[in-house]
Each structure stands twice: as structure tokens, then as C-alpha cells.
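Complex shown without one protein chain; remaining protein chains in place.
In this document, chain identifiers A and B correspond to the written order of the chains, with residue numbering beginning at 1 in each.
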Amino acid sequence: MGEEFTPRIVGFLCNWCSYAGADLAGATKQKIPSSLSVIKVMCSGRVEPTLIATAYLRGADGVLLAGCHPGDCHYREGNYYARRRFALLQKTIETLGLEPGRLMLAWVSASEGQRFGEVTNLFAEQIRQMGPSPLKKAFL
Amino acid sequence: MAKKIGVYICECGSNIADNVDLDRIIKTISPMRNVEVIEKYRLLCSEDGKEFLKQSTKDHELTHLVVAACSPKQHEHSFMSVCLAAELNPYLFQMANIREQCAWVTPDKEEATDKAIRQITAALSRVAYQEALEKKDIDVSPDVLVIGGGIAGVRAAQVLAAPDRKVYLVEKSSSLGGKVKGFDKLFTRMESGSALIESELRKVEQDENVEVFTDSEVEQILGFFGNFEIKVIRKATGEQREFNVGAVVLATGFDLMDVKRLPQYGYGKLEDVYTSLEFEEMNVPGGPTGGKILLKNGKPPEFVAIVHCVGREHKGYCSKVCCMYSLKFAGMLKDKLPNVKVSELYSDLCVPGKTYQKFYEETKDSGVEFIRADKTTVTQDGKGITVKYENESGPKGDLAADMVILVPAMEPASDTNKFAEMLGIPVDNEGFLVQEHQKLAPVASSVEGVFVIGCAQGPKNILESIVQSEAAAGKILSALVPGRKLELEVKTSEISETFCTGCKTCISVCPYSAINFDDFRKIAVVNEALCHGCGVCAAACPSGAARVKNFAFTQICQEVEALLK
Partner (left out) sequence: MENSKNSTSVLVIGAGIAGIESSLLLANAGAKVYLVEKASYFGGNIIKWEEVFPNMECATCMIAPKQQELLQNENVELLTLSEVEAVQGSLGDFTVKVRKKARYVNLDNCIGCNECFQPCPVEVNNEFEEGLSKRKAIYIPCAGALPNAPAIDTDSCLRFKGEDCHLCQEACMFEAIDYTQQDKELELNVGAIVVATGFRTFDLTQVPQYGYKKLNNVYSIVEVERLCASNGPTEGQIVLQNGETPKSAAIIHCVGREEKGYCSYVCCMASIKQAHFLKSKMPELKVSQLYSDLCVPGRVYQRFYEEVKESGVDFIRATVNEVTQQGTGVAIKYKTENGEENTLNVDMLILAPAVEPGTDSARLAGVLAIPQDEHGFFGEKEPDLEAIDTSREGIFIAGCAQSPKDVPDTVAEAEATVGRILSLSRQGS
């Protein structure tokens, strides 16, 4: 584990808030870790546990789920479901041998470009320190 | 059929070109599966760029298109139009964001290039699994049902009705007009309330496009936006009428809270303690006292106490209009009984309107006493009525009065809850109908096509009720144009009959109540007219039967796999 490793992080961003926030981070030239790759979904509530599990099984070292702040969901309640699923998933991924810190949930609004930068850099550093996902050795 | 995917990379001037190695991207992506052509272009969103894209798509006979450029939020819309112009289904198109989320945020050029390659590969893999989708539309009825014949309902009917749009106005009592009929004067210019409502009613009664039902109840509302099925019953005869409308407006109005629940005010026990509505009734020319302000003993009062905020603390909200109409009462009293002494006991003076403060100051200047009071009680002994109070810093006070007017909190009218349940509209703790969005959708409800206006959704004055009725009309007239079909969301959810087990999980999570249960086939079915495509059902479905078009599991999975290769 002493070698330099480049984390692979998959981010599921909701179309209305967090994706727009990520765009604003770009427009204001924040530095976003290149280890993060983004998938746009219409709502954070779309992201089912199997998708997140697939990400880990395919080699993701970290998964970020980002949506609108509670109360601001474009589809009213979608982000509440995301929040609940996240709470359960954090426990479930432990059974896969993954540390709970490899899954992050963040609320980022369309005007929070700077916050998107803070959240992603924090997460990337966290993952870098944790090292490669234990699943990588097991499955790949 | 073989897939031929075109990949076009926008240089965005130097914005992308300077920050990623475009040639390496092209070299890496070019040999990938299904890639028919991969080219870069200086500025794809320009007129020239779009023309180039269209022509190239046609020339290469592409079956799918990927554009790697700025954020889809910028130009996805216009590139989809390019697809249409090139006779390619616009849903066989995907963008890769290599500007805002790559070139602009990754200082190291090599890393940026790697990232761009990943995002483009993801788009490439995804688009191959996307399906051609067509716009859908449905026939709708432009007609409207208005429930409640008070000022809000009547105004809504007026503004909505037209030769090509019928309005059905249903009122449960025997006549239209609601509460405003009983207001002799309105603040601040002291005009006649009954005259106002009379003129509104005349317009509606003369309008052949409005069908009025009095002494009637709405028995049933089925269906959805654009296609509601209504059943109305005339109470006296039991006669039923059924008709279809496109939208429903709820204008069921208010009642005053039952002041008997607050015994400290003496209502119902002491004589000459009246509610504001009772005082209004007294002043109506054709009313029980012929419009004269009289005590129960037939004599005019000499000392009147008006007690604001009755029930405010109990209910937990401010009823907005009462300070103003209490000032109006003072004016009416002084007008009819020039020597009467009036005291107003209040907690906060609520005068939020550009003419309202002046009205307050004029009332004060006319000799009306204003006392900031708390914990007010109304009692009676041999000498007469005493109003006792405290104020915030403690000292108590009392005053003698021969008439007390209580100003109670406004509540939603009693049958508001029945309609809330019938339609599935949430209500707050007090039973007021809740708007779709507190700020941006003040008259829409969470049920599409059902609008909530007037005091049924919160205490407000006549001006605001009228504005809301016209606002609901605006929303309806904008969405339901006679002769025009309603365009639906394209990327809706659909539920596979094969895999659905009938567990109803999707139905319980859908924020728009857009999923129905088919009792015959025992499966869930999405109503595309209501579906917004959020995907909460797809994520919740334990069998994977619910699937959002172009946001399906297989498609997103392709992105995941490509990003992690």
C-alpha cells in the first residue's frame, strides 16, 4: 500500500442542483480532482443501490451521491429517498468488505460551485488515504 | 442494424483545445466499437458548427451522435434540434461534458485528457444502448370546474369562461357570493362589499359559458390533468350531472374559528360579545337591525372594545386581514355613532400594504384608542363588561365596555378537508390547503391541474383572493389551450408487465401519484400524463420492472463500466 495510487471515484449528480453546481465550479475555475468521473441522473432519487454496488464491483474506490438540499428537490421528495438509501447502503457496503467512508452523500445546490470543489477534494483525499478498494484485490 | 456513432469534439476556441490533448483523444476513441467517425471542430454551437454537424451526420448516415463539448445544460437543446434537422432521433444523442467538468477544472493536461477520454467513452457506450423516443401528446378538455362561489371562485369563473371554454361553478349553499356579500364596507376606501359582489355575480350570471350549480356538492373527481371526470349532485333533487374538465379550481373559503373554545373571551356566555362576522351582519342594511349598531337591549353602544388576535396564539399563525378590518370597524362605528368611544386591543399591528399604515394613522387620529394587550379576558359583573389585559412588560389594565367585538382567527372552511382528501392534496396542521411551492407556485397544488385559491389556502384579503383567482386562470389558460394537445414528458417511466409483481412500492414512492394499480392485471401502470421522469420508482422497484426511458439501469451501467475501465 506504499505505492502511489490514483483513485477512481464515480459521482452520481442530479441534473437540477448538483450537476449545475459542478458546472459552476467549472465556470469559476475551481480545481476538481481528476479522479472523479461524473454521471448525470435526473434525480438523486434515481440512484438505486444496485448501481452503486455495480460501481464498486467494477473497481470504483469511492462513490459520491450528490443531490439538491432537502426541501429543494426538483421532484419534491426524490432526495429524501436518496438520503434513506444512503443510510442503509453505508451499512450494507460493509458486508461487501468496503469501509463506509467510501460512500459519500453531499447536498450541493446550483449556486454552490465552491462547495462542490470542497466536497470533491475532501472526498478524493479521503479515498486516497484509504487506498484502493478492497474489492479490487478480491475481484479484479 | 449496425450502429454508426459519430463523435464530435468541440475545441470551444481555446477553452477545450488548450487544456486537453485533442489528438490523443481522437486517436484513443477512433478505434472503439461502433465509432464511424470522430472529428474536432472549432465551435460546434455556432451556426457554422451546427450546420457542419448536421451535414456530417447525414453524410456518414449516423445512427447515433455523441458531442463532447461544454455542459449539456448549455447546448443540449440546440444539438437535439440539429439531430432533428439531420433526421436522426434526438434521443439517440448524448453529450460528454469536457469543458466545465474537465478542461476548466483539471490543471494537468494529461489528467484532463484521460478524464475527457473516460467521459467520452462513457457517452459512447451509453448512447449505443439508448432508444429512439417520440414526443407524445394527449387530447385535453379546456373546460374548468370551480368549487366555491365566493369572490375568488366567481372571479376565476369570469376570467376563465369563453366561447371555447366552459366553466362549471359549484356552490354548496343556496346562493353565490360567499362572505363578501355580508360586508357592508371594505377597507380602505369604505366601499360596499355587497355592491362589489353583486357586480361580480351579474357578470357570471349573464355569461352563457358559465354553468352555475347552487345547493350542490361535488361528489366525485376522478382522472388527471387535462381529463378530470366530475360528478355533481344537486342536494334538493338528488339530480346528478357528469362532465369532463381539464382543470379544477378549489375556492372553498374560510370560517372563523369557534371562539367558544376560548372561554376567557366570554363569547356565548356574555351578552353583547360578538364575533367580527356577527358585527358585519349587524351593519348590513337589510340585516336583523336594519343596519344599525345596537346592543341586545336595543340601545346603541357607548364604549366598544375590539379585541384583535383572538386565537392567534392558540392557532399559531397571524390571520393577516384582521387588524385592517378592525380599523375598518372603528371607522364604521364612528360613522354611525359619532360619540362612541372605541378601543382596539392588539398584539402586533399588521398593516402590510401601501395604503394601510395611513388608514391606521387616520383611524388613530379620529380618537380611537390603541392598546397593546396580551392575555386579554372579557368578564361581566353587575356593572357591565370589563375587558382585562396585560401588556408585554407586565402592568395590567382594564377597561369598561358595553360592546365587545372579538376578532377571531380565520380557518379553512369546513369542507376543505373533504376536497383535500378527494384530490390527494396535502393540508397543513390547521387544514389549509398547501400550495405546490410556497414561493414559485402560489396557486398550484401538488396535484397537477388542481389549483387552490383564496382563503382555503391561507388567510388573505379580498384583493389577494382576486389576484389568486386570476393567477389560477393564468396558469390554466396557458396550459390548456382549446384545440391544442398537451405535450407530455418524453423520458417517462414504464413498468414491465412481465416483471411487475404488484408489490405497489413504486406507487407509494411516486411524488406525483403518477402510478396506478391495475386491479385486473394486478400490476402497476404509469400514467404518462403525470410522470415527470424522476426515476424514484425505478430505483425503488425490487424486481427492476420500472424503467425510465433513456435513464434505464442498463444505460447508466454502461457509463459506470466505461468510466472505471
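Keep in mind that, in the parts below, contacts are C-beta pairs under 8 Å (C-beta built on N, C-alpha and C of every residue); 3 or more make two chains touch, one makes a residue touch a chain.
Treat the numbers as computed from the prediction; the structure is a model and nothing was measured.
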Query: For the full complex, which residue in B:V146, B:L201, B:A471 or B:A562 touches the chain that was left out?
result: B:A471
Message: Can you say which of B:D365, B:E392 or B:D519 touches the chain missing from this structure?
response: B:E392
- prompt: Among B:N297, B:N339 or B:Q438, which one is in touch with the chain left out?
  reply: B:Q438
Query: Tell me, which residues in chain B touch the chain that this view leaves out?
result: 12-15, 43, 45-47, 70, 73, 77, 159-160, 162-165, 186-189, 191, 196, 312, 316-320, 348-358, 372, 391-395, 428, 430, 432, 435, 438-443, 457-460, 462-464, 466-475, 477-479, 481, 484
Message: Tell me which stretches of chain A touch the chain missing from the display.
response: 16-17, 20, 24, 27-28, 68-69, 71-72, 74, 109-115
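Here, only the chains that are shown with their structure count from here on.
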Field: Intercentroid distance (Cα basis), chain B paired with chain A, Å
entry: 33
Touch list for chain B against partner chain A, complex: 71-73, 97, 99-101, 104-108, 111-112, 114-115, 118-119, 122, 446, 491, 509, 511-512, 532-536, 538-540, 548, 551, 553, 556-557, 559-561, 563-564
Query: Which residues, counting only chain A, touch chain B once they are in their complex?
result: 8, 10, 19-20, 22-23, 25-27, 29-32, 34, 37-43, 45-48, 50-51, 54-55, 58-60, 74-78, 81, 85, 117
